[in-house]
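Omission of a single protein chain aside, the complex is shown with its protein chains in their original locations.
Order as written gives the chain letters A and B; numbering starts at 1 within each chain.
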Amino acid sequence: MTEMWLNMGPQHPSTHGLWDLLVRVDGETIKEAVTKIGYLHRGVEKIAENRIIEKFLPLNDRLCYVANSSWTALFVMTVEELLGVVPPERAQSIRVVLLELQRIASHLVWLGAYCSDMGLLTMILWAWRDRELILDLFLLLTGARITHNFPRVGGVRNDIPPTFKERTLKTMDYMDERIKEYEMICSESTLFVMRTKGIGVLPLEKAKSLGCTGPVLRASGMKQDVRKDDPYLGYDKLDFEVPIGKNGDAWDRYTVRLEEMRQSTSLVRQALNNMPEGDFLIPNFKMPKTLPARAVYRRAEDPRGEGAMYIVGDGKTNKPYRLKIRSPTYVHLLAIPHYIKGARISDVPVIMGGADPCMAEVDR
Amino acid sequence: MGVVQVIGRPLWITLKYLLRGIRRRPATVLYPLEKVRLPYQSRGLHKLDDEKCTGCGACSRACPNVCIDMVQVAEKKKRPGIDIGRCLFCGYCVDVCPFGAMHMTGNYELAVFSRKELLMTPEMLMKVEDTREGTLDEELWKRVYGKDEIPAWPPLPEKPGKGKKDTAKKEDVKAALPDAGTKTEPKKPGDGGSVQDDDAKKTEEKPMKKGNEGTAEGAK
Partner (left out) sequence: MDLYSTVHGLVNWVVGGLLGLLEGWGFRGPIVQLVIWLYGVLEHALTVAVVVVLVLVIGLLLVVVMLWIERKLIGRLADRRATMLGFRGIGRGTGFIQLFADAIKLFVKEDLAPRKADKHVFAAGPSILVASSVLVLVAIPMSEGFAASNLNDGLLFALAVFAFAPFAVFLSGWSANSKYTLIGGMRSATQMISCEIPFLLSTVGVVMLSGTFNLVDIVKMQGDIWFVFLQPIAFVVYLVAMVSEIERIPFDLPEAEAELVEGWQTEYSGLKFAFAMMAGYIRGYAGCALGVLLFFGGWSSPVPPYTLPLPWGGELSGPVPELWFLIKVLLLFMFLVWVRAALGRVRVDQIVNIGWKRLLPLALFNLALTVAMFVFAPDLISDPYITGAVFFMIPLGIIIMFWRWGWFK
């Protein structure tokens, strides 16, 4: 009778965000786990039913406080597909730059929090120091550091400012050196390897059946990336690789995300150097008075996995009839109890961190 | 021997940062003694230009959070007042203003002691200063992040003349730079039809009035 239910609860330093993981432990080994979410529910999908499209755009930035523009860009792409509008090439290229910078920033946040949960206190400071540079790039491009409000239906809000390109290229060079340093303190540190190798193994069949996507699925060995399978925004013309892991443990999830950061720097360079001339917004574009009576499902590669939006317009008003947001972390968090059995309490932050929780998109 | 192998590399890289921090400054900005200068696109507190504003109310209709209220400041003269507590600094009011009367400065130090001070009346908005100075700009980035010159933020645009429609906001900036005249003129997003105006006028959802929070009388 040494078993007890431990509540790694809503107020906890290592569950980033508000969610609850109830574990039944015997000493230090976990026998069973239950996830509880919903503490941050704000009714975003219901709000979308009462707003016109432009007034709903700023709210997409708040759908994930770490990777904002990926959700706004996804929403704008969904609406454009609904209306049958294609943004100009320059706008697509600018959006690619924004999304890949956002991916680097999101992975830096993840890296800092992941390492600080394991006791590596300096890593969080280094990761967030480098994120400051990327937030300064956002400040230059869009006007705000985190809540960009940048993509618009038919393009983007404004063109690239004059010194943005040089600054970004220099920052990408700087980021390449820093990624080597992160490897020095994390990958080549035997303590880190001891903490993450063989922990939280998620076999490929189980990952596929649970619905995991993104880095979690790629770490288990499957080469799946929406940017390659279902290209959007001109990703099929850009040259990058998709990293995969072998075993599906926490170490593989770490290496996959680190490699993704490197690929993103090269993507940003390609997009900036080959940016076509043209408009950044469709000229004289007016939103129609009513949305067409169709339903569109559009997916994109969020830094956390495959995010998707499903919008249904009725032919009478200019507000959507239904907006459904598919959040990748929602699936990952609810899949955790299936592969956490047998781990120890010390492994819980490592496993939870591997799913990269950002609660605002889980609870919406 | 295993102990040294376990801890060698992380110790080395942290020591490098310690030594680097002695030669050049660490990556800390000692706010409030040092502030970083912001570029011209940064979205902070709004600034109202009294001569250009005609009281059309486009900003009020475009605001997603319904924080702008048109206040009667004189006989037949309405000006917008903003509730900073509800504002999400999205920049729609700036984008949609046809006369270029609404700007966003880089002022981000907006903490106040009571909620009443968050309601900015039009008079307060007119007096906002565009403080985009900082004491620490490129020196920090040059010394911390590399020996090359990081290009500076682009300069602030010149103020357009009185009474004119502000169509030349971005053209002014481009003309002031060395590589002017090489790119096509971009369109202002507000030129592409005031989409927010049309829809907002015709929709049956009127933005809710804020209630008598003091701005109707023009007093705090």
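Here, a contact is a pair of C-beta atoms (placed from the backbone, for glycine too) under 8 Å apart; a residue touches a chain by one contact, two chains touch by 3 or more.
Not measured: the values here are computed from a predicted model.
Asks: Hey, which of A:I185, A:A219, A:I244 or A:V296 is the one touching the hidden chain?
Replies: Selected residue, touching the omitted chain: A:I185.
Asks: For the chain left out of this view, which of A:V85, A:L125 or A:A295 touches it?
Replies: In the complete complex, the chain left out is touched by residue A:L125.
Asks: Going by the contact rule already stated, which one of A:V97, A:C115 or A:L291 would touch the omitted chain in the full complex?
Replies: Answering carefully, the residue with contact to the hidden chain is A:C115.
Asks: One chain isn't shown here. Among B:T14, B:T54, B:Q72 or B:N107, which residue touches it?
Replies: That would be B:T14, which touches the missing chain.
Asks: If the hidden chain were put back, which residues of chain B would touch it?
Replies: 1-4, 7-15, 17-18, 20-21, 26-28, 30, 32-33
Asks: Mind pulling the chain A residues that touch the left-out chain?
Replies: Its contact residues with the unshown chain are 4, 6-8, 12-14, 28, 115-122, 125-126, 129, 185, 189, 191-192, 194-195, 344-349.
Keep this in mind: only the chains that are shown with their structure count from here on.
Asks: Quick one: report the Å distance separating chain A from chain B, using the average Cα coordinate of each chain.
Replies: Those two chain centres are 26 Å apart.
Asks: Of all residues in chain A, which touch chain B in the complex?
Replies: 50-52, 54-59, 122, 129, 132-133, 139-144, 147, 149, 152, 157-159, 161-163, 166-167, 170, 174, 181, 184-185, 188-191, 277, 279-287, 289, 318
Asks: Can you check the complex and tell me which residues of chain B touch chain A?
Replies: 5-7, 9-10, 12-14, 27, 38-39, 41-43, 62, 64, 88-92, 95, 104, 145-146, 148, 150-154, 170, 173-174, 177, 179, 183-184, 186-187, 189, 191-193, 195-196, 198-200, 202-203, 205
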